[in-house]
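What follows is a short report on a single structure.
Note that this complex is displayed minus one protein chain, with the remaining chains in position.
Right, chain A next:
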Amino acid sequence: MSANTPVIELRNVDKSFGPIDVLHEISLKVRAGEVLCLLGDNGAGKSTLIKTLAGVHAPTRGEILVDGQPITFDGPRDAQDRGIATVHQFGGTYPLMSIGRNFFLGMEPTKGFGPFKVFDRAKANRIAVEEVQKMGITRITDGDRLVGGLSGGERQSLAIARAVYFGARVLILDEPTAALGVKQAAHVLRIVNEAKKRGLAVIFITHQVMHAMTVGDHFAVLIRGAIAADFRKGEKTREEITDLMAGGETMADLEASIEGYMETHEGHPPKVNTAD
């Protein structure tokens, strides 16, 4: 396994729910220390793709490779055990629980013996605060604070720090900046960069081209469940990407051409050259 082997790769993945085809021949690869930005409008199949990557859905056809080995996930837990962590828009955090308790949920540090194992609050709080601070969020100093009192960006950061601490190798971020203000979003982007620096493979799902441009190495545009464009940093200008995503002329053209192509090619989307 060379250092260049993608940590996670999809090869011609289709996903159908009964008669409805949601994903068409999706091929993607992400390497360690690389950020793949997945761009697409609502209904483009982003969330189905995320769920497939996270082990929630099994692909109908095609294969998923982790470290070059084809695998089948038994469920989200299995994907997590293989180091694939998903952080959702609201961070999967619990507003009325403390930072320390949120951080260690499901992996609680305990002290004591037998049935008298006690949740080690001091240790949990200390590690949680340390890890979040390492990610550059220095405003969090008290592990007893309730998560509901944190800003959206801080909650995201906490969830990302948690995933990194528990050994995630692939980080799937589902619209982490969608609901955030400019400053908050900057926080999260800084953390995405930090995760990348640590050698994680990051899949960053977003609407905002600016955010994607800031952290992305590699971009894929999803339209109607198929990859409509796949390019590396610097290959397209911001205007071109915005146009692709925001439904400009190019977007309309692409949609029309994909549909036309699929009608004449037995439902196969056009081949897109995968950028490497």
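By definition in this document, contacts are C-beta pairs under 8 Å (C-beta built on N, C-alpha and C of every residue); 3 or more make two chains touch, one makes a residue touch a chain; residues count from 1.
Everything below uses one rule, namely that contacts and distances are computed from a predicted model.
Chemist: If you had to name the missing chain as UniProt does, which of "Chemotaxis protein CheX", "Gluconate 2-dehydrogenase subunit 3 family protein", "NADH-quinone oxidoreductase subunit F" or "Xylose transport system permease protein XylH" would it be?
Modeler: "Xylose transport system permease protein XylH"
Chemist: Of A:G43, A:G68 or A:G148, which residue touches the hidden chain?
Modeler: The one listed residue touching the chain not shown is A:G148.
Chemist: Could you tell which one of A:G68, A:P95 or A:G199 touches the chain left off the display?
Modeler: Here the residue in touch with the unshown chain is A:P95.
Chemist: Thinking of the whole complex, not just what is shown, which of A:D14, A:D41, A:E108 or A:E194 touches the missing chain?
Modeler: Within the whole complex, the residue contacting the unshown chain is A:E108.
Chemist: May I ask you to list the residues on chain A that touch the chain which is not drawn?
Modeler: So the residues of chain A touching the unseen chain are 76-77, 80, 86, 88, 92-97, 101, 104-106, 108, 110, 116-119, 141-142, 144-146, 148-149.
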